[in-house]
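Removed: one protein chain of the complex. Kept in place: all other protein chains.
For reference, chains read A, B, C, D and E in written order, and residue numbers begin at 1 within each chain.
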């Protein structure tokens, strides 16, 4: 295929503001400024691994929007499909995040209503968009943000599918945006179009009323819908600073499950975006070596584990670094501390 | 009079986010976190000078709202009349500010729509409020923010007036909130209730279609309405870092104008809030020594000049410091560099 | 009861200066500026939980004293009973603190002699003070600082007791201030007046020569003196970054002991003030629901555990956050990582 | 013309390390990390104004090289023509810069020998490069860095010229890299190929032995060589913090000089890169509106003046901001302080 | 002469704590940590210029004292004559300093009573001290700090004189330490021993009751006492950020006055210590080229001007930098902006 982008994603870009060094949102005088957003995190991670990616989004036409655009470029993600909102109520959504420390959980305050992104529509983009990518990705967050977002997302899924793109979808259920019933009803509309489906086991049980063990749940989605790949992650939170993370992938085309040992006792610096980082790794694997689900899973797990160790939503690594982490994970007995 | 507060003000509290050290909003990784808001700045300044003050406002019931409350207390302003918004769309307005450096002007991005404050209503407060203060202050910004804000402000002006409070009002015209015509029409409704009126000469000319020299403009307001005191500031912006600031006060009860030499070549570190600081000084002067307009003007000018030299919206000084600045201003020939 | 304050405490306010990010006092170029002090920490924590509190103290009448006053207000603690020292040798005590990292222990340098607080006397305050609070709290640190402090503290305990306040006392033994024998002799004078008594098991054994198991030690204090409540905490320091913390409360009125599972492997960011935070939680519990010692103990443990996870002496939380931590502590099997 | 890039530049990218806040290189513990480089600064500025630009350079294949690449993208400059050096002695050049304050001059320490860039060769890039841009820019710095750099630059100038690109060249004489005689001899080789020529009056006199007034010097270059446009800037350094800046452009095709009032008393925050910013503005003007030299000059002056007010080598502005600065510069009598 | 040190000074070392970036002492969360002290500033400056110097002082034997020692070494000043105070009330004096911005003056809070330095005595040092230096320097601050300090200083002056050292003395009058009368009475005791005398014109008039013009005042000191050199500085404070600085030196041995044009409009970043920096430059000049008072004056003026442009008490420059500033000062018409 000879398309300009390997991966395009539709999603909101948020300003992320975080206190540092054990400070809290209710105190302190300094906030670290970053951008984030589930789908941006995915394409940013895939871009670092080597895919050509872009984000489809809408930003306010002011300094904050320009900052977001600059950061998107910094991550190697194309800004070709950013629409700008010149209206007087244009705004970039904000979220405030503070890390946790046992027994204090991480805290998050969302201020993402009435944003420019909630006005995004297919009319903001030309037809060319739909033929420019091998794969299109979005998540349940985009569906949940506003009716217009939902309509836009579903229409884009249809148009990308028509133009031959693979459709990747992450449920990414957030109870503060919609109910489980709303999520299920909406997502069931698009599942007939989805090729690669990301859904945690908990969400499958609670939102989609799935029963049985992990593997039978994964398989059941492919029985109800023409989904090729279902991936499900499992995170064990020992404390805000120590997590264990692993995943399972099911390929319905070959009726095969893929797994590996989870990463145990990850030393978490910032866990936000680590689920998105997983998806970036899996999509990179599937798009660069379509036949190798095992490799995709290993990359996804490594990228996610690594993301937890870096401040900010956005992944930060090179393919060499990922390979070195995978290698170390597979041969725990042969470890060098540092190369020098 | 034996009221609990000398001064209560109705106004929005905003989160202020600013880059530091010559950085710009479109770049950088750190934002300084402060709170500000025209009326909060006024009561905060008056509190530092010694008045008992409070802010009437509405904050989101989340960490960001709690941060704002903490900062309000830090300034010595009572949080007794803060209402909290528990709804899912509660939010604190934000503004992003960067300082200028000639020929680059200061930049400001407002994100203050759909805020919890815009839902403020008289029903958020008990009747006791109106008898608890000697003076009530608000500004044109509050009138312009939403219809509900306007209704609430006007109703509060009426109720405070009924309970014997002095009414202080600052036009504080902001063209990004409403048109000059809207401002004029609305403000004319309340002028019959106003005792102390703050209006810059430019605004008087452009918004209220006043003609003639400064003094005749000031006087004219008191001829149309039963206003006791009209104060008008004049700022000359040599560059973003050097301003000259002075003011005139007219007391219609004695038909007297008050003036002094302006502060020349103020070394500006942060000019935001310096107009509000002026009002805090004048109100402090008028409320503590009602007969001394000249002293009120001197304090107002000194507090405003001083505010320009400190980072953040909120004034920061002691009465001793103000006295020392006034003394130095009056006797430029006798200057010590520093006391030690 | 219809008193203005739920809780007033007498104690020194110190400037706290700490390096950050693994730096040491002997190096580096930046210090974090906070205030702290055992009794201030207690009222600050209780204030965040909802009590009306104030601190009785004496500050230098300079910029550093004003900073301390601002911070006291920031915490929601009343500054009504702050006396100011205008003498030429006025000073605020300072302490320098650096966190530890195994095998490096936390380090502390006190510079708290010759302070304005050491000159505090009952003559600095009007009689009204003693009838304005439901409960008065102070600690052994105040008794140990100077003879005048000791005289003032004992006199205030007597006067508050006369005016019907509950007397709360924390032994808080510090060997760099006085000997165990001095402490015991002095404290025995005031125990006949104490209602709520905080004493760690170690201190009970070493300073008060108590023998036997924890519970019998707690009970023995109530046999010797008319104390209603004795509370004792137990901290296990696995390393400077991992502590386990729990407590026992004995109510002599009902001859009942209260306990719960300790918080294990708390991820410590800053342990200073966590003992004071415990007291703030227990006093809040006892003053808001006098019959519920178990609830008081749970709040105390949760507030203390939480304090360890935040930088600075002063607690930082909301009642909602405490409830959520208690809930999670009681149902470890049902844990969400983060609410979103 | 239908080429992918409007402007490509060949030049070294350097890591820039600067102390902040009045600190010096010989002290302090923190350095601000940026990237810079004369030609990168030019394309970065032109990109912000709306041109499609890229940088032709060579970076070490390590974390520092990746950082540089990320920053290049952040500025909207394409990284398509970055070559990477995998050898064991790969390195990114560094320069250390500290701002001045009268009578202390700015200080600079270069550490730019033996860099990966000094190994750049035409063999690092495919033939496609030369047909992909409307304009190619480089400077005397690139010619001076090493023999290989010089050979590569001259060969690229030839190849771009052959493929129809305009050739832009900035003398940018640096005495610590080569002598005036070396510079003159080398540059005379390429002047027959140059279309747009930037040379300060001082350099023209000292290096090219030009005599007479500014205008006759500018004109003389076009008489010796087939140069279309010659631009020359003039900076007056009142002190490290206050500069005056203006320029003259001569268009040999129409035999016309273009000028405007200089920007006086620019409040300098960081002057590095302001000369490059001038070129970015002029090239943007000439490439977007080829007939309007006056507009190009005005944009160049405004971009340069503005660059002085921002920390770091790289320009930071939007076209709207430039328009607003030009507008204010032309109508000094009608000045608003800030738009709000 | 073959002594180990060129210059030894007796004086207190203080911890200096300053807010940065326009913050104030009454707010903010970060303080910059430095050391300072009039005599330390002198020897530190002289050491940077090339003299072998040391400080005679007494530090607390704790982390803060070790920090001070490390900083002293950092400046190239010997710590051989530091005594340590192991007593439980050992403390390092502190001063808090905030910069000014017109019309806000710089602010300073001293907390320097009861320090370890105030206990310094000749018994803290061996006899060897007095024969180890070519020149001994101290100031009126040391005389004013405590009776013991005064006794120690006077005894050391006598002993150094006996061992053939030049005696340098700076009046450095501070009204918050003693009265003018006290100062005069005390200093008159030591003037018979002083070789090099620093006294500002204002102090000469106010404290020593001198009359007449500057030059006759300077000369009069040498008529009353066997002083060889009298130096007097003159600072004009245009605003906290712009000073003009110059000086006059009188050499009684040749009955000659030395002067040069003052440094005008110095861009002040931090003025503290600039008077001490002047002395360091003059002493360096006199000790390295005893016959050249003019050179000493030029170095003194340049070092002082330069000190104003650097944050912190302590000078920071190299001999090369001083030469370059002097050169630029003498030839204002030939100015390069920056060498590169």
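As a working rule, contacts are C-beta pairs under 8 Å (C-beta built on N, C-alpha and C of every residue); 3 or more make two chains touch, one makes a residue touch a chain.
Quick caveat, the model's predicted, so the values are computed rather than measured.
A.B. asks: Touched by the hidden chain, which of the shown chains?
C.D. replies: A, B, C, D, E
A.B. asks: Can you tell me which of E:70, E:256 or E:291 touches the chain that was removed from the display?
C.D. replies: That would be E:70, which touches the missing chain.
A.B. asks: Even though one chain is hidden, which residues of chain D still touch it in the full complex?
C.D. replies: 17, 24-34, 62-64, 66-67, 70, 88-89, 91-92, 94, 96, 98, 107, 109, 111, 113-114, 176
A.B. asks: Where does chain A touch the missing chain, residue by residue?
C.D. replies: 20-21, 263, 265-270, 302, 305-306, 309-312, 316, 318, 321, 324-325, 328-329, 335, 337-340
A.B. asks: In the complete complex, which positions of chain C touch the hidden chain?
C.D. replies: Residues of chain C in touch with the missing chain: 21-24, 26-27, 100-108, 110, 174-176, 235, 237, 239-241, 271.
Assume only the chains that are shown with their structure count from here on.
A.B. asks: Both chain A and chain E are touched by which chains?
C.D. replies: Chains that touch both chain A and chain E, as defined above, are B, C, D.
A.B. asks: Going by the touch criterion at the top, tell me which pair is linked by more C-beta contacts: C-D or C-E.
C.D. replies: C-E
A.B. asks: Rounded to the nearest whole Å, what is the centre-to-centre distance of chain D and chain E, using the mean of the C-alpha atoms as each centre?
C.D. replies: Inter-chain centre distance comes to 45 Å.
A.B. asks: Quick check: how many Å separate the C-alpha centres of chain B and chain C?
C.D. replies: Comparing mean C-alpha positions, chain C is 39 Å from chain B.
A.B. asks: Two or more other chains in contact with one residue: find those residues in chain B.
C.D. replies: Counting only residues that touch two or more other chains, chain B contributes 21, 24, 26-27, 66, 70, 107, 176, 318.
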